[in-house]
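Apart from one protein chain that is not included, each protein chain of the complex appears where it belongs.
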Amino acid sequence: MPVNENVNADNGSAAEAQATETKQWKPRIVAFCCNWCSYAGADLAGSSRLSYPAEIKIIRVPCSCRVNPTFILKAFERGADGVIICGCHPGDCHYSTGNYYARRRMALLFSMLDYIGVERGRTRVEWVSAAEGARFSQVMNDFAKKISELGENVKVGDLRCRQ
Amino acid sequence: MRRIGVFVCWCGSNIAATVDVAAVVADAKVQPGVVFAQDYQYMCSEAGQNIIKDAIKEHQLTGIVVCSCSPRMHEATFRKAAAAAGLNPYMVEIANVREHCSWIHKDKEAGTEKARVLMRAAVAKVMLNVPLKAGESRVVKRALVIGGGIAGIQTALDIADAGFQVDIVEKNATIGGRMAQLDKTFPTLDCSSCILTPKMVEAKASENIRLITYAEVEEVGGFVGDFKVKIRKKARFVKEDVCTGCGLCMAKCPSKKGLNEFNMGLNNRPAIYIPFAQAIPNVAVIDKTQCIKLNTGKCGLCEKVCTAKAIDYTMQDEFIEEEYGAIVMATGFRPIDASKFDEYSYSTCKDVVTSLELERIMNAAGPTGGVLLRPSDGKHPHSVVFVQCVGSRDVSGRGKPYCSKICCMYTAKHAMLIRDKYPDVDVHVFYIDVRTPGKNFDEFYRRAAEQYDVDYIKGQVGKVWEEDGHLVVRGVDLISNEQVILNADMVVLATAIEPDPTARKVANMLTASIDTNDFITEAHPKLRPVESPTAGIFLSGVCQGPKDIPETVSQAGAAASKVIGLLCKDKLTTNPCVARSDELLCNGCSCCEKVCPYGAISYDTHLINDHGVKETRRVALVNEALCQGCGACTVVCPSGAMDLKGFSNKQIMAEVEAICL
Partner (left out) sequence: MRLPEAEIAAVVKQISGSDVKKCMKCGKCSATCPAYGEMRFHPHQFVTMVARGRVDELLKDETVARCLSCFACVERCPRGVEPANVVAAIRVIAEREQGGSNFVPDEVPGLIEADGEIPQQALVSAFRRYRK
């Protein structure tokens, strides 16, 4: 493969600078996983040794519909850089309809968050079944990559409290 | 004052290799509320559990955190240990530092850091745990088996044998399933019918088994121990209790052009038919799309000839509503459609058949009376080519990514049977790998190659076409590294198997998890292989994954024993992690009632003492027996009155804060 070495060299120093920068900043990502599908999918990713970044921490909830928007607001207020909610595939919810509620709620919440300055890329809803360990890992890697690209998040908070 | 104990498991080297357990213990010790922390090699072992029990007693712990494997694995174990030491079992939280941490991170520093955070989150949560008491629910002493193939029959027989009532719901007009279509079974070459039909008869004769054939599950409600199921019994247009199965109607029916499903469409059947001679129940059924009387109003011949007066053209679908304590899925499989693989010319050449079609051709009760004849011209073939892995191990999107497991063995069986009966027929088998793990399986395959001179060719077939009245097969022999072109009279495709298309619909009704290939997911791939993660739902046969008859029968028995274990109980403890409404905060808006999928929320108007102010208010009430604890209501509650025990708003908030610290 033809490689332009000059270009590579230029990129090298820039990449290096970026690397030192990312070393200082580590993204904080909260993943809400429903007990029946996604949490089990995460378990399967684990037992299949399919890695994803350690910055992602999982909170177990019974169903994606248990995720109260305030949890997400709290996460961003405390300095989270990304929040992902994982549930069962549409139609496969253990509680029949929970993931539909989650989907609608989050659509509203995410557009509001976008409005107040938390970019769309920092929030996500994904469906991962209990058998999709590989998909779980892939989704998490993808999300972590996106968050790294977006960089550090601006803390959401009451401006009056900051003064 | 909370007194929390933290226990960090090494899990041998599973956790300890990538997580510095000592560092996690040290960090745990300085967490507010933590009064005790210790690590041990195997926390789930007896010695490990004793460490927990002793610590609870010695340090008067009010809550514990175990940093170990997934709560789906050992939460119940540690809850039991806590209860044995006198601690409320719901004062236990698990930090999943194995599946979610040590197993996926290679860097010990990162792994340790994450384990610490997960531990802190669990400590933050357990600080807010409150003792919960599990309630009790009843167990209906009756089981439902969905699917009447060998898996369903065996499960039902075993449950019935233990003295419990079982209903089998079968979508076809007879039980028997795929096994009834088979000619011989590997590796013993037993006649399939000879071993299946006695079981079918036994199922019909059993006092404890009710067969509901030509029926489908319509609706499922309730939960473990107390399912409520609505079954649609499709109109047969023949009175089941009156028909004698004499078959006169079949002979007289003028509409004879229906494809015989039992013979894989290789011959025709009349509009009124009994699927096969040994069908159970041995009762006719009318195909309403094909019946002249039902479509035009004229004919009525079968009614005239029926001496038993069993025909009823006005019959409608009926609904049966029944309660069950347990449900077994035994929905089985079907072969995939071979016409997707145009290179094998299945849809254009009659002499290209699938293995299940060959099974019918070889069967004495099949369309050719058990004589091997080419479907195109009914002549004796002189050369048969088998192609394995048609659609199995295929990620191109046309097939299935998994190995269908049974094809290697049935192909060896077919090859052997043909060579045995017709020594003049050349048999070639194209294979990718011959997979024969099973008792006497490899010996069987070797016998086909060594004693019966079956020509096994390592390689695949690229194209099959018709030329001068015979088939030409172009394949590759990878061992001799040459392309081979063979003339053949018949080509047999070992098509992949897939779950029956009804499985997804049924699984959705049962809220059983399903994988990307539509196989039903088991609660644990190794330790709970016949249970679905949804309590009270059990798995039997191919609906869980490809398997042969012996495996299906043993799994069917295992599922039955699990069902019996459940039905033996008089009461079940219910999940105490259910919703609870704070009547002082509730404003009676009915938001929660609308989102509840179980109808567990009702309203009550009564006198409430709100900090001295006595008022009559309408407030939400949760029926704890019905609530399954999804938490949908907690989020819609505008006043924050609704909360979920075990996953309360405060608890999850505490976890979020601990993680984002």
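Quick notes on this one:
Letters A and B mark the chains in the order given here, with residues in each chain numbered from 1 onward.
Going forward, contacts are C-beta pairs under 8 Å (C-beta built on N, C-alpha and C of every residue); 3 or more make two chains touch, one makes a residue touch a chain.
What you see is a predicted model; the values in this text were computed from it and never measured.
Shown as candidates are B:Glu343, B:Asp455, B:Asp518 or B:Asp582; the residue that touches the absent chain is B:Glu343. Among the residues B:Gln460, B:Thr502, B:Ser561 or B:Asn623, only B:Gln460 touches the chain that is left out of the figure. Considering the whole complex, the residue from B:Gly5, B:Pro375 or B:Gly475 that touches the absent chain is B:Gly475.
For chain B, the residues touching the chain absent from view are 343, 389, 393-396, 398-399, 432, 458-463, 474-476, 478, 481, 483.
The criterion applied here is as follows: only the chains that are shown with their structure count from here on.
Rounded to whole angstrom, the centroid-to-centroid distance between chain A and chain B, based on C-alpha atoms, equals 31 Å. Within the complex, the chain B residues that touch chain A are 70-73, 96, 98-101, 103-107, 110-111, 113-114, 117-118, 121, 507-508, 511, 513-516, 519, 521, 533-534, 577, 595, 597, 628-632, 634-636, 644, 647, 649, 652-653, 655-657, 659-661. Those residues of chain A whose C-beta lies close enough to touch chain B in the complex are 28, 30, 35-37, 39-40, 42-43, 45-47, 49-52, 54, 57-63, 65-71, 74-75, 78-80, 88, 91-98, 101, 105, 129-132, 137.
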